[in-house]
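Pasting in a structure now, in structure tokens, and then I'll have a few things to ask.
Removed from the display is one protein chain of the complex; every other protein chain stays in position.
Letters A, B, C, D and E name the chains as they come in the text, with residue numbers starting at 1 for each one.
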């Protein structure tokens, strides 16, 4: 397992366990991998970079250590940083405080990485921000014993980093989504599997990470033209009607099907050899 | 269990089993809680009022008696009231009949209560209108033995009170949705749980109601600013793209995060005390 | 079982096992029912005709023979027909090639039949195009032992006939959808049932087809006004907000509720007789 | 000119100058027809009633007196009523104030009357609320000398009653819309005509009102099925794509074309007689 | 002026006045070019064919003779053909009549030609259907003296062939659109120019046709890749948000910009020579 040279960060480990695969580990295990602001900015940076890196076609994300994927936002640290506190020293005008907060919410959000596939491994303590991050990933895998919850309502907030926006599109069970978001109760990996929040559960963290890395290697071995297109079209489909999506897909593929990858893949199929695809 | 003084209705019981919780019971058990027009208007009234009542933060809805949540519309009663019959005495012109019917359909619909959380307990006979009502609720819980069906196709109609509009957003299994809507076959609580129509099944009505009341009490104990915001944002997410929802959420929360509830909740977390939130 | 006189096709069998029910069988069992271009055009023709045929109210679709529903596109045959090859003899200009391809993609698509209900029986080999077809159907039933996969990414393509557009609306588990589309791995009928891709699994092909025919007969016995309206409104709901759908439904039903089918169905319910509905 | 018996209001005159036509006059000329809260609620009431009154097919709205259509909100009166003031005596919590305000904004809005045609005559002082009201109407006519402005930005607000939502759909000149909304400058009827805010300008109030009444009489003489349908479809078109609108229109008209009005109108055309249409 | 060999139709003249330009004339001048059903089907056929004809890049549409573009639907002929009459001999059931009508409305519509540019010359009598046709075109030019009106409300109908769907997107003056659609009054070419319904007015039919043919020749001389793309993107923009359109455009152009036409056009610009573009 080699480290990825361009990804030196203080709070994260980024390695490359196999060709075109990156493994990102949240690396604050002594703090249950909970986030403070600088760490969050680093996190956004890493994924912005990975999303456009031609050397990376699939990413596995996990916490380091056995105890937690992440315990969420480090509330104490946040209290000293956020605009709620900050604005107390700034303008007292409510419109200005609100504007300030709106900007902060935008800044605090991570975008779902658009051009690389992300597999999120949920294990141990996985609360609050853990869900915001997990729903930004493409695929979710859990280890048994994971403790999951959408916690924001317990701190007097409606979640605004992404859980509430994405959960209803990720899980097709609105009764369950409302239940866990309005009560903040914990739920188990088995429950998460049954409702479709994760698509696999493995006996422990190690097995879950391995399953993730194997899946990432499988995806990384395929035509990146095909994989990026498939992801882009699925994401478009989620937010558009079928008619809209079919129109978009026809335009997308009118260029992409001209790729040599198609011929290579067909030939590889006929000759039973593993194809090699040019970087994208 | 005290009754709620402002909710005196002929066909419904409204009580308050715990602070900020209301329990609404459809109270025509000798008729399997089936609806006629006046009863339906009463029903709409109750929920319109509950939706804005600062004394109520969560509502449990069930049928009274053991036999039925509701057997649906009392077809015989409806036949004597509806515009289909009525219009026979009115204009014979088809456009005028159709206009009349369109108005009647609008009137007959209940809105999904926007500002309070509703937990619907399905038990016993739960047909036709039962599903229209259940999909308007936020959370659905069933008792074993419940007899569920989308019955409208059996009376020569496409359901228009809300089942067809909401079921595809409530359940992520379109094959199943088409099956039960096109065949009008009954389905069991276990099947409802498997496909995500309900999020819990309990051994009998009493246990289901108790689970609902407990969940309602849990929700009613949290910041109403957080709960209402969470519900509003989830409902918005259901009908909008992720981008749209994130924009709406940032604007929503820019004011809401300034609430004292946030500070109270954080403090309560640190001091392990139960917070008390001002009415909303 | 009688054949339907107006449906004589080279690659398909179309029979009528019961009143208002058609059974379409893909009839190239020696080639695992894989498709080439002419066959695909025939297929589109059949369903366009069935969709408007007043003698047909529900359709069951299966493969003939025991080995496959369909192995998908016959890639070798396709290689000799498609515009990728063809255009090599035509214009070398990329915009013209891409325009050509866009037209080909549009031509190659089948529309989801709008006015008749389709039940798709998945059995044996069911790869690639099999999924594109299955997601166009209203209801999916599988036989045990079926081998299912979204294969396109393995030939260097993003699927563009319909799988990627429809799968996210058919199944409420986005983690699973991404998994099977990005890895092209096979999945079992049990897995398909658990995630909601099919709504029933039967021990073998024969049992699955019988279940489909019985369901089709049940649907064909109901008011076609009610069945078509229900399907149309559910499809509209899938692609629109709840508000939009309720508005559309009220307009739709303002005429449809005036049908005699309503009175017939009510009367049939009261007299316990099976109603007969006029053709639509 | 007869008064309409069911429309007795303190601040408005409602008369019927010709069959099926109502004329609503804002009747506080000594206060430049400016609005306070009770008056606003009356105003909403009148239009809600007119919208469903089968005796009324077209409405003309003007101010009474020569000086003003309306000078807008009576800011002094509003200061004593609104939630901004009120909430100062209520909760100090920002989220609760904001919630209160959101409810107040909803209450303060008038809906655009859905089922009757409204022609708004702008004359004299026509500021602030005047524009909110005018853009809710279907057709706008101005008298020369009218003083028009979107004033809200001058009182530190973004207009939220409807001007900003509707102006961009009413006028196809976004540079002009931004100009008048961001600077709050007055604009003349000629300018309003050139950009398409009004469709007619007449030399004085009397001529403008007469033109409006004549147009109303013309509309009221036509089939109400055709007029309501035309208005509904145009309003739908404004907010939807062409494809969506064509689908909605086909469903709408499938019942409406069956009206006797079609036959009556055709016959009237052939016999050169004025048709009489049944109430709707 | 040569005739186009593949366009021999009974009620229309199709000629080619210059390279890649077609001129379609409605050729029933003795009947004011009014339409009956067969003629309408021919008309749809011609434009479907022109839309995909690589020999045609721009089309001018006019009426033949001096009296009329078209007087609209030949109501007498229509009365003997339509489903309103027809259904009187068919089913008496309202839902079946309405279904029949819905199908008829769909059939009667023409699609706006997607891949060729259409310039519509309005002259003489231009009523009812004339507007439905004109709003399907890309560009509208009028001759002085043209008599224009949206007539449908005068025959007891809401227009459903396309005027109401497209007029609000074609003209940015909603007051005027409502005025002419609800009153059915005629309007002049000057008024049409002022509100933006046409973009040019010429002194007489001949001058208007010549201006149209000259514009068509100019468009036909440009890169068809650029022209088709521009039209497609503008039509997409009309029905989508700016964000949506920018996403669609980037995907569209990612292939199209690779065309040789770009290089040819740049070179032609530098060398001041007229470029020649390959057929599309």
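The rule is short, and it goes like this: contacts are C-beta pairs under 8 Å (C-beta built on N, C-alpha and C of every residue); 3 or more make two chains touch, one makes a residue touch a chain.
Everything numeric here is computed off the predicted structure, so don't read it as measured data.
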#### Entry: Hidden-chain contact residue, picked from the options A:105, A:158 or A:256
A:256
### Message
Please identify which residue in E:33, E:100 or E:173 touches the non-displayed chain.
### Response
E:173
### Query
In the full complex, which of D:63, D:113 or D:172 touches the chain missing from this view?
D:172
### Message
Applying the definition given at the start, please give the residues of chain D touching the unseen chain.
### Response
75, 79, 84, 94, 97-99, 101-102, 105-106, 109, 112, 152-160, 162, 164-169, 171-179, 181-185, 195-196, 238-240
### Message
Touching residues of chain B against the unshown chain: what are they?
### Response
248, 251-252, 254-255, 258
#### Entry: On chain E, residues whose C-beta touches the chain left out of the figure
117, 138-140, 169-173, 196-200, 215, 218-219, 222-223, 225-227, 229-234, 237-238, 241-243, 245-246, 249-259, 261-266, 269, 275, 277
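Operating definition for what follows: only the chains that are shown with their structure count from here on.
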### Summary
Chain centres from averaged Cα atoms put chain B and chain D apart, in whole Å, by 35
### Task
Calculate how many whole Å lie between the centre of chain A and the centre of chain B, each centre taken as the average of the chain's C-alpha atoms.
33
### Message
Among all residues of chain C, which ones touch two or more of the remaining chains?
### Response
94, 98-99, 169, 171-173, 196, 225, 238, 251-252, 254-256, 258-259, 261
